[in-house]
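Would you mind keeping the following structure in view while I ask a few things?
Complex shown without one protein chain; remaining protein chains in place.
Chain lettering (A, B and C) follows the sequence in which the chains are written, and residue indices restart at 1 in each chain.
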Amino acid sequence: MDLYQFTEGIVSWLVGIVNWILNWVGFHGLAGWLGSPDIIKFLTLLGESIVLLAIGFIVAITMIWQERKTLGRLMDRRGAMVVGPAGYFQNIADGLKTLLKEYIIPEKADKTAYNWAPVIMIGSSILLLVAIPLSGRFYMSDLNAGLLFIFAVFSITPFAILMGGWASNNKYSLIGGMRSAAQLISYEIPLLLSMVGVVLLSGSLNIGDIVNAQAESTWFIIPQLIGFIIFMVAIVAEVERIPFDLPEAEAELVEGWWTEYGGMRFGLLMLAEYFRGYAGAAVAVLLFLGGWSGPFLPPEIWFLIKVFIVFFILIWLRGSLMRVRVDQILNIGWKRLLPLAMVNLVIAVVFKTLGWF
Amino acid sequence: MAEMWINMGPQHPMTHGLWNLRVKVDGETILDAEPVIGYLHRGWEKMTENRVYPQIIPMSDRLCYGSSMTWSHLYCMTIENLMGVEVPERAEYIRVIVLELQRIASHLMWLAAFGTDLGLLTVFVYCMRERELFLDLLQSVTGARMTYNYPRIGGVRNDLPPDFGRDCLRTLDHFEKKLDEYEEIFDGSAIFLMRTQDIGILKAADGMNLGVTGATLRGSGVKIDLRKHDPYSVYHELDWDLCTHPDCDCYARYRVRMDEMRMSCQIVRDALKKIPAGPIRVKVPRNAPKRTAFARVEDPRGEGLMYVIGDGTDKPYRLKVRSPIFVTVSAVPIMLIGYKIADVPAIMGSVDMCLGETDR
Amino acid sequence: MQGEMPTVGLSEEAVVEAIKKSFTDGVTVGVVGPRRISARVARSVVYKLCEHLKSALSFEHVSCLSGVDKVDHMEVVYHISSYANECVIEITVDVPSDDPEVDSITPLWGGANWHERETHELFGIRFKNHPKLERLLLPFDYEYFPFRKEFKLRGR
Partner (left out) sequence: MAKEAKRSRKNPGLTGYVLRPMYATLKETIRATLHRPNTVLYPWEKVELPENYRGRPGLVMERCIGCGICMRICPTGCIELVEIEDKDHGKMRKPQVNLGRCMMCGYCAEYCPKKAMIVTPEYELAASSRQDLIYDPYELQHKYKPGYEVHIVEVLPSELKRGAVEREPGREGKDRPELDDKKCIGCARCAKICPTGAAEMGQVGVNEKGKPIKRPKFDYSKCVGCEQCVENCPRDALTMKEVL
């Protein structure tokens, strides 16, 4: 039983109850319309997306909590600790606080673009969740080219950043937005090239197939170690975390393109940041670390454990590395990662031709 | 992108205080820079003209929040020069010890801020943790954590506490181990080297002409340290070397300060070994003679100088403070021009800003 | 100058002798202590003296430049130090109150730039040939010279 059937069951049951009430009241036509398969399908998809959003939200909140606690230990301090068990509800309290903040739009901002940038940001981030399965049975959509879809959606955000940075009418924001565009061209190509090796070995762009291929042979981190490293470096740039968080470089650009966003917009951007962090870690797990495969525990739990471990690496990087400069990220991307990615591709081809996978 | 002026400050994470760096950028490249200061101007020098000599000691603590001991010590030394007072030897040794501990604490605060400027918050907490140990030491001597009010005209306020030598040595041993760890985090990181090497070049000739002093100038390879070349207190009796680095860039300044922390540990150890017994404070006259005097010290940030004119009363006629950062900031444009806007925090972090003494 | 500094330079007496030889009028100079030289200079020769100090006697560094209001006249006090000779010269220049103007030494040492700007705005002493004699610390619309003695503080 997968997520669709599960949700369909619940929806059918609920619709059955409602139909019984409607029939009892006497609205037979409405009950018949509600019971039709199209409506059931629509309601099922709606329910599925709510479940998915809730899970994404919980994972993001947990990630923020994990980041706070882990970063706290990295820095020899405690992190959030007062609200809730071990400070877990602190993020929810912070989220509620952002809701209560004043709603400020800079006077000279381009209002339309300014308002739409966070929407695109959070929208694209939620769209990422659609394509990421938690397990072979817990997914929203099983796309044939799921991997391509994920990275296509990933690449929307620099556009939102550029838009928001331009619309804020602030010099820092503008520079932040421009940096985002510059960063995009530096990491995107090594990222995709590092992925190509995995695609070659598994022979599919479908995420389920890739995971199954790993379950059959071995985790792709073993033949594709170089690819994994390149992927991790590039995904850090992709989700804009600290060695490569140039668009919001705190020390030089205040908060970069976020500078003028306050209140719940800021909260949404923050949430989107962690959605993307979740998506990045999830893709790393799916491509290189065997996805949801693992003994004893349910596959969903295994998947989330692996995601949190990969996210721990991202936090660890943040806790021990400095920010690189904008011209240096181009150097890293083009001069170091790209040749390495080529080498990695050759390795994949050799493995494939030797017939080991 | 067209050229534009960006105001970095007065409220900006890079500033470490309240000042404004106007930079003219073309894209990301800095074409021109102009520091704007004065946001913290308190008229300190004028305020001192209405206070009697001992009352100015706690005020001079407030000149710099990072290293208040050096400033109150400099003030006391200036007034001792003015009054012609001879300070007991034990007091001089105690002063050297607390000054060097203060130097370590100040450099640690600089290192913490430098790490934060480059995007690494972890080091901030680590450095503050170790700074806390030195603050605890200073607190056990002076009774306060930041504004010590410890040196007095003609000596120091009170003697060292009984177990101070033992605690101090233990702290220094622990600290030197931690210093290795910082070097692992900074020097071991390729990103740190990428961010600091060949950035913010200040040639030795430029630096000397622009009046830059202290670790910034020693980072340009000039072997000048006032503790060596204009010795005050008992520095000439202690065994130590000055630290320089020939690279002229941010990395060299970082290296010099790291070496200086080690050297300060050595000075403190040596001073604890050589400290004599005896009186710690001598009574000074209330009124200063009619003449002028000045004193120079090697502040953690550079050369500090105070120039005082006595007019025969118990208040100074004029007290002028030469703050090292005041001059270094005026030399900042030459370090910044031609680099990227992302290098501004690295360069400004490497000169160790302190606005309290700059604006006075 | 990169890297190496001359470690042994002139002694204080030699510096004083050299100044006395080059300047006969308007300069009284003497050694006041170890590594300390004091000089009182007329307004007209201060720039020439500084030029001589910089070029011939290797005084590289302006430590300090302060203005003093002596009610009937003003003074500008230079502390110029030499790394090579390891000594500091304190040059006092008298400036009349009604025409407070003195030659700027910023063309010689860039380090004097902000000191002169500060002295200008706090005491109203003008520095001739200064590249940019503008406000530095005080607000732009400030009308007084707050460090002059005629400016009384409110509190005490």
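By our rule, contacts are C-beta pairs under 8 Å (C-beta built on N, C-alpha and C of every residue); 3 or more make two chains touch, one makes a residue touch a chain.
What you are looking at is a predicted structure, and each value in this text was computed from that prediction instead of being measured.
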| item | value |
| --- | --- |
| Residue among B:18, B:193 or B:337 that touches the chain left out of view | B:193 |
| Selected residue (touches chain absent from view) among B:28, B:45, B:230 or B:247 | B:247 |
| Where the missing chain touches chain A, by residue | 70, 72-74, 76-78, 229, 316-317, 319-321, 332, 336 |
| Residues in chain B touching the chain absent from view | 51, 54-59, 62, 85-86, 88, 122, 125-126, 129, 136, 139-140, 142-144, 147, 149, 154-155, 157-159, 161, 181, 184-194, 197, 223, 241-247, 252, 255, 259, 263, 278-286 |
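Simple rule for what comes next: only the chains that are shown with their structure count from here on.
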| item | value |
| --- | --- |
| Chain whose average C-alpha position is farthest from chain C's own | A |
| Where chain B and chain C are represented by their mean Cα positions, the distance between them in whole Å | 24 |
| Chain B: positions in contact with at least two other chains | none |
| Contact set on chain B toward chain C in their complex | 37-38, 41, 43, 45-47, 50-51, 203-205, 208-213, 221-224, 229-230, 246, 292, 294, 296, 303, 305, 307, 309, 317-318, 320, 322, 326-327, 329-331, 359 |
| Chain B residues touching chain A - in the complex, by the definition given at the top | 1, 4, 6, 8, 12-14, 25, 27-28, 115-122, 124-126, 129, 185, 189, 191-192, 194-195, 340-345 |
| Contacting residues of chain C [partner chain B, same complex] | 1-5, 35, 60-64, 66, 68-69, 77, 79, 81, 83, 86, 88, 90, 109-115, 118, 135-139, 146-147, 151, 153, 155-156 |
